[in-house]
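Here is the structure we will look at.
Only one protein chain is missing from this complex, and each of the others stays in its spot.
This part shows chain A:
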Amino acid sequence: MNVIYILWLRQLKRYTRSKARMIGSLGQPLLFLLALGFGFGPIYEQAGGGDYFQFIAPGIISMGILFTAVFSGIEMIWDRQFGFLKETLVAAVSRTQIMFGRTLGGATVAFIQGLAVLVLAVLFGFRPQSLALLPVAFAAMFLTALLFTAFGTAIASRMEDMQAFPLIMNFVMMPLFFLSGSLFPLQGLPAVMTDIAAINPLSYGVDALRATLVNGSYFGLGIDFLVLSIMTACMIVLGSRLFSKIQL
């Protein structure tokens, strides 16, 4: 427990000490929120979709979480390069504990980032449908954060340096985001698109947020939480496996 706590604390301290990073990583979500939210708003409304800003806000919150989470996971590569990883690797602590502590820390950071995007969205006019459902929304946000931090850590366990990072950015993270239904409704899309969305774990995070924040679910909230939980558990197990295989 103590070990998990100290690993969690370390991630949090590193994050809160880097003000540039905290603010910098809000830039992209904010841009998407404003440019797309207000830019496509009129067309969306004319087409009978309703308020696009309300619709897109949960998607952008998920995006903020996704990016911060994967980054915090992948950050482990820096630990490898700056040598700190050795310090944790030789400790007589189970790899699962180390993996879990780090992931929890990274996920907390990503969750905070998601909250910040939510607050920004509210400042620009977003209105959650019900305050009572807010805790459920937070749960979905945290699960999403946990899932993708574990995912980032798993990737980092297999990488020696940052060279493959652009690859991951363009071929993993961007597709995850754009093909998740975060920007458009999944209803009535061609089957290819909905099939892809259905195998994309981020879709369930977005969907759960939409269900709780604006009332409009595609998969159903129960399914969302089921898929998110199972995927998160699998990813943590996989991450621990890969982590314990690291050699220096």
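Everything below uses one rule, namely that contacts are C-beta pairs under 8 Å (C-beta built on N, C-alpha and C of every residue); 3 or more make two chains touch, one makes a residue touch a chain; residues count from 1.
Just so it is clear, contacts and distances are computed from a predicted model.
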item	value
Identity of the absent chain, which is to be given by its UniProt protein name, from "ABC transporter related protein", "Xanthine dehydrogenase YagS FAD-binding subunit", "L-aspartate oxidase" or "RsbT antagonist protein RsbS"	"ABC transporter related protein"
Listed residues A:93, A:115 or A:172, member touching the removed chain	A:93
Chain A residues that touch the omitted chain in the full complex	2-3, 5-6, 10, 13-14, 17-18, 79, 82-84, 86-94, 247-248
